[in-house]
Structure formats: C-alpha cells, structure tokens
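Note that one protein chain is taken out, while the other chains of the complex remain in position.
Labels for the chains are A, B and C, by order of writing; each one numbers its residues from 1.
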Amino acid sequence: MANNFLKISRLDQFLETLRLFGELHAPTVSESGVHRFSPLEDPDELHLDYRRTQIPPKKYLFPFREEILHYGGGGYREGHSSAGDLVIFGVHSCDLEGIAYLDRVFLADRPDPGYAARRSRLTLVGIACEPDDFCFCTAATESASCDLFLSAGQDGYHITSYSARGSALLSAADHLLEERAAQPSPAISGPCYPAQDPELRFSDHPLWQKFASTCVSCGACSVCCPTCYCFDVREYPTLSGGGTRIREWDNCLFATHGEVAGANFRPDRLDRLRYRFLHKYCGFTPLQGMSSCVGCGRCKEFCPVDIDLRELTVAPEKVEP
Amino acid sequence: MKQPQHSPHVPYAAHLIERRDLSEDTALFRIAPEPGALAELSSFVPGQFVQLSVPDAGEVPISPADLPTPEGTLELCVRRVGHVTDLLHKLQPGAPLGVRGPFGCGFPLPEMAGHPVLLLAGGLGIAPLRSLLMHLLRHRDGYGEITLMYGAKQPKLMLFRQELAALAADGGMRLYLTVDFAPEQLDGSFSCALGLLPDLLKGFRFDAADTYAAVCGPPPLYRCLISDLEAGGVAPDRILLSLERRMRCGVGRCCHCGIGQKLCCLDGPVFRASDLKGIPEAL
Amino acid sequence: MRPMKVAITGLTACSGCQLTLLNCEDELPELLGLCELVYFPLAESGNVLDAQFDAAIVEGAVSTPKDLELLFSLRNAARVLVAYGTCALFGGVAAMNNTISCRRDLLQTVFGDAVQLPESFAPAPLANYVSVDAAVTGCPPEKQEIMELVAALAAGTLPPARCYPVCTECRSRENLCLLLEKRELCLGPVVQGGCNARCPATGIVCEGCRGPVREANVAQELELLLERGFGREEVERRMSRFKPGWNYGQRR
C-alpha cells in the first residue's frame, strides 16, 4: 500500500473515517490558548500547525492521577480502567518516540495492566512537523512508532502505514486517497539526544551549581516530558470503609523522591538534578545505556528558569555566563 | 478474589495471624496470604523482599525474616517508623493485609554453596539476614562455617536474642553479639561484647579468601564494614549487601530506588560490593 | 465500630474551614455516621467540652486569651489534634501584618482609643502553643482533603501528604502558565499543591493560600518576580498574605 496520498481538501473526510476506529483526539487550543490534545468535536478546532502541546500524549496512557486499586471486603482489586477505543491524530514523531519509550517501560516483563489495556485500544496517527527553537532535533523526522504517519507533501499528505491497524485504516479510507509517488521519506527518528556518559553527572561543570540554586522544583519539566514516568503511590481510606490506592506523576526533583524513614538518599537539589540527568540521558536498568530524550523541547520551553540539562554537555565557552 | 493472570500491582489478600513484640518499636508479624499467592511466594530466595499492604495506609517493602512455610505463611519483622508501619503496629490478629512478591534479587545461594558464610547484622538488619540464616541452617551441610555477628544499640534492642542463643547452642553456627552500650547490668544468660560491630569483626580470625560475607544494617555501617572486610581479604564480589531505598512499585517502574543506573528493586536489594564500586551515592 | 468522638471548632478565623465540612452535602450523612460530634458549636447545640476526644479539628489562628484557653483544653482532651486550614497552620490572613505592625496599633486603628481595647495578640499558628498531630492546609481547604482526613482518622491513621507545588498540578491540567506567558505575579512554584491549581485554572494567579511547599526555592521565586518588574514590597505583601515571615533568602 505504498504511494498513498491524501489531498488536504479531503482531510475532514479522512478524520471522519478515523472516528470509525475510536474517539478522535487531536491537537487543539484551549480557552486560555494552550495547545493540547483533546477530543476533536469539530474539525474547525484542529490546530495542525502546533509546535508542541503542553502535555504530551502520555496522558492518555498514563494519566496524571489514577486510581489503580480499590480496597474493600478484605481484598484489593484493580481500579477500573474504562478505556474505550481512541484515535489520536496529528502526533509529532518525537511524541511517538516518547510513547515507544514508555512502551518499553510499561509493557516489558509483567506489563502494567492499566497501561497495557489503554495502549491496546490506542491508534496513533503521526504527522510531520517543523522544528522550532526549542526543539532539540535538527530536522523533521518520521517515526515508525505509530499506525499511520502523514508526511507533508504539496497540497496534502503522503501516508505510510506502520502496522496492521494502520493498513486497516487505509483500506477504510481508500476512497479518499490517490496514488502519488512518495517523496524520499525523511530519516526515521529515535531518541534524539544521544546517551551520555554517566560520569558526567559528577563533572565540576559550573552549571550544576547554577541549576541547583535556580531550579524551583516546580515539576514542569517532568510533568511535560513525554518520557518521564516516575510515580508516587498513596492510599486513602474512604468514608464508607475501604480505600483507594492512587498513582500520581512524581518528579525526581522533589525533596521526597529519595526519602526513606530517617534518611534521604538525595538530600540536595543538586543530587536530584544529577539523578534526573542520569535517568534521562543514561538510563536505568533495564534500559541502561539508552537516552530517553526525544527532543520535543518541552522541558526547555516550560521551565520557568530556563534550565536545560543538555547544556552540561555543550562546550563551556558556548554557555552563557 | 481470583484473577486469571495476577496483575503485578494487585496484592494477594492476607491476614495477620500473630504478632510478637521484639522491642519497643519492632515486632514480628506472622501473616497468612491467600493460597493463590503460594506459587509466587514459594520461589522466595532469602534477601528478596515483598510489598506488604496495610489497608488504609499503603504499601511498604519488607524483607521476610524467615523462609515462607509450605503453606505460605510469612514472618515479617517490622519497625514502626512512619505512616504505614504505624498502622501495621496497631493491628490485631485477624486483620486483613495484602502481599505481593517476592521481588528483586536475593542472595546468590548456589554460588555460596560450600563456602563459609559470615553474616554481619546491625540493628534491624537482622531481619533480612535471619531468613538467610534460617536457610543456611536448614541446609547446614551445604555450606561451610556459619558465623553471625550482630550488633545492637543496647541489650533491650537486641532482637531474637533467646532464639539466636538457642540456635548457637545447637552448634550449627557461631554467634557473636555486641551492644554499643549497656545501661543495665547484663544478665548472665547470654554473653555479649560491649562495642561496635566493626570492633567485633577486627578481632575475628576466619578464612577470608573462601568466605562470603552478607551485610545488612544502617547505611553508615556499610562503608566501615566493607573496607574492613576487603582489608581482611574478602573479595569484593563476595561481600553481599542488602540495601534499602524508597520504593513504590517494586517492579522497576516508579523510579525512586535508583542506585547509580541500577534499580534497587530489580537489581537488588542484595548487591555485591564490587557492583557498587564507583557509585558514590550507593552507600 | 464505635463512632469517633470529635470536636470541631474555630479560633480566630472566618469559619470557612468548618463550612467546607458542612458543604460536603453528599458525604455528610456518611461522615456523621463515623463521628460523634461532641463539640461543634457552628452546627450543634448542647456541646460538651469536658470530654475525651478522639480528634479535635481546629480552625483558625491563636490571637486572644480565649483562643488559647480553648486550644489548651482541646489539646488536653484530644488524642489527635488537627490544625485545620491555613490560619491554624501558618497564621493566615489575620497574621499577614505580624512582621510589619504591632497588634496594639491595629487594634487602635479599628477601635479608636475610646474604650478599653479587647485583649488580643499577634495571631499565631497552633503549633506555636501546642503540639499538632496532623494538618490540612488551604484557605479554605479542599473538600476532599477534609473527607480524607476524617476517613483516615476513623481508620486509625492519617492521610498521606502530597508534597508538590501548585505548578505541578497546574501544568498537568494544561493551564496557561500565568507567570511565564502573562508575566503575572503567580506564587505557584513555592506554594503547596493539592488544590488542583484551582486559581490558575480559572486564569487567576495562585495567591498562595496553601502556604509554602517543602523546600520552596523562595529566593529564586523572588528573583523571577523582580525580573518581571514587580516591586520587592509588592511581592512581600503578596507572599505574606497567608503566612507572615517568609525567609526570602531560602533556596532549599
């Protein structure tokens, strides 16, 4: 099924076809002007020229706060993950790679049930993008970690299928497509910022101190990161007896992150920034040696004090005083 | 409730059978998990941990203090230090609990077979080591000489003191006890040195080259004991340490328990001293 | 299960915290099943103070001898004493001028010197006078937090704390960042979350009603705000609205 081309004028009809495969979500702008993925009720709300959404599509697979367990009647049972079929349209390749990374974490050995259930009902339709100043990647790339990918061509999109579901989508939309010779497709992306030497975290780079004193531990960097997935778990009893165990996004820059009764293994913000560096760019078991930075540029854009840990690896003369 | 494929984060139901106070803030809890848990629990290797759920409070990692019985009964020795352990200590027999696991890597038993084993426990560190000790004693012939050195702050904080004395009297192991200080006159029933664990180790002669050392205790103790053991001739890859970190999931996802690039819940909690070289934040 | 004996009352405060409890219409019947409200003057008659309480839930700051007397008797009678709301925890609005003016002047401004001034001293958090076992923050606290508290007390424990700033929830809700994008005086980075970033979600800056988050980087927040053109005085005035005496040099 090569050489599939969708004319821009048929995009609305194509979106209607996508709805057959699940609730359609796509990039839109909120009342206050924030780009986000949300249910697409009206094609007019679609904002395909977005740079990045504030929260990556990880929110669909791994919600900010989730009731993972309920306790009652002497036992724990799985919280309801009432996932329906979902189609997310218009995802950039960095975010697709972000999901691919999360898949490695949550679908590996002993898959996480909530994540797995939602993932299996998720259809991803990627789209080509244009990097801006915040992006860490240098060129537009295509990702294979999706069902369909739309790369921009003249007055429309070349569509490539990367999965069986993708092919099913294409057949359903067959009447909207036409043959047009595919352009040489751009490089397939992967983690964008290369894996780093773990020893770098103990370098005497002056930026370490600067970061440690300016970071306000607001949490934005990891909340907005497509590959941050640390979580906290807390249990709350309910008035009617029984209780709920929730799982909520956590951030390694919070004081509590490494704390145990009577000690903190990462007592200073500096220790915690090092931990972040190590996890992001060097990887933990079992993804050791793998950088998880897909280059979406969110941490750089949303950090109130402009911390960009990657500056640590740039030659010092390039770093502003 | 049975589930076809047990989810990694749903605890098996369990209940408290019995609790026995060991000191002011530490007690031994015997818990009985539902039969469904047995298949997983029977794979337990000393040094591994379980995630114990106390309904209404939450979940904490605990290293069982003994091997599970054939019925799956677990013995957990838990100190009351905070949110979850507080509520646990208030529970009466019969109270519902939950348990998942075992998780992590325990002691490398096949490799230790045939060798002398030196167990060094500081304070509550006796809890995880006790399950190792029980294993060794139950398979007495499979190992060389077994020595337990156990240090506590003061005599009343020394856990399992009668029991350990009895085991030593049976002749299966050598037992050396020490306390940091002794406010009251020690009774004659057990002999106990006065001083720190490293002091006890200094005066001890053993076949260092052949020995495996298993160490568990509060973080500051490790640094001291490792260098003493290494200086004494124990190979770093035979110095086994059981480490403690904040843990939320136990299955390598919540990312609180990183030690260098390793995760305490997957790669540990038992590590070899040689693995931890070059990881400054490990100890 | 025997219902808990509970005292709920207020010292120097607006009753908002207690009202938040009464506003839990849906949960109220269940809640009343768990508690025996032995002392709750806002909603009950026939209150008894010389009882033993399982828990005393106290709103408000301490600013008069009467406050103090009530607080002491509750402390003596209660197994668990809960500082309920920002005033009880940090002093709250009543204490906002503690570091800049003396109580007597304030009293005189209001009462004139016509009559004998009421006895009143600088409003202070409960913990300045008694030991406090648990805390719920907020001006007012969130409904769900008080429900969590009561449920946990009934279960013999306390609710586990959230330890992140308002920004974390704010970003997760996909709000527009008012500090970055609109250069407004938002206190989100240094203020304890748990309110689901109520204010920024409606487009209004966080005014800091939940008090400082742990390890607040106060010095950096101050710098951020000064950079955005706010005056030092204005920033200090805003920050002390719910808690006087921030350490403006604090970074960790």
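Annotations for the structure displayed:
Keep in mind that, in the parts below, a contact is a pair of C-beta atoms (placed from the backbone, for glycine too) under 8 Å apart; a residue touches a chain by one contact, two chains touch by 3 or more.
As a convention for this text, contacts and distances are computed from a predicted model.
Here one chain is missing from view; checked against "Acetyl-CoA carboxylase biotin carboxylase subunit", "Alkylation response protein AidB-like acyl-CoA dehydrogenase", "Segregation and condensation protein A" or "Ni/Fe hydrogenase subunit alpha", UniProt names that protein "Ni/Fe hydrogenase subunit alpha".
The residue touching the chain not shown here, chosen from C:Ala127, C:Ala161, C:Leu180 or C:Ala201, is C:Ala201. Only one residue in the set A:Glu31, A:Asp44, A:Asp133 or A:Glu199 touches the chain that does not appear here, and it is A:Glu31.
Listed residues C:Thr12, C:Thr157, C:Ser172 or C:Gln192: the one in touch with the omitted chain is C:Thr12.
Think of the hidden chain as still there; on subunit C it touches residues 10-20, 22-23, 25-26, 28-29, 32, 36-37, 40-47, 60, 63-64, 66-67, 92-94, 96-97, 101, 105-107, 109-112, 114-116, 118, 120, 123, 139-140, 198-199, 201-204, 207, 209, 234, 237-238, 241.
Simple rule for what comes next: only the chains that are shown with their structure count from here on.
Note: centroid distance subunit A to subunit B, computed from Cα atoms, is 39 Å.
The mean-CA centres of subunit A and subunit C are about 36 angstrom from one another, to the nearest whole unit. Counting partners per residue, subunit B has 56-58 as the residues that reach two or more other chains.
Each of the following residues of subunit C touches two or more other chains: 152, 155, 157, 160.
The touching residues of subunit B, counted against subunit C in their complex, run 56-58, 83, 86-87, 90. Of all residues in subunit C, only 27, 30-31, 34, 147-148, 150-152, 154-155, 157, 159-160, 162-165, 167-169, 171-172, 174-177, 179-181, 188-190, 203, 213-217, 220-221, 224, 251-252 touch subunit A in the complex they form. On subunit C, the positions that touch subunit B within their shared complex are 152, 155-158, 160.
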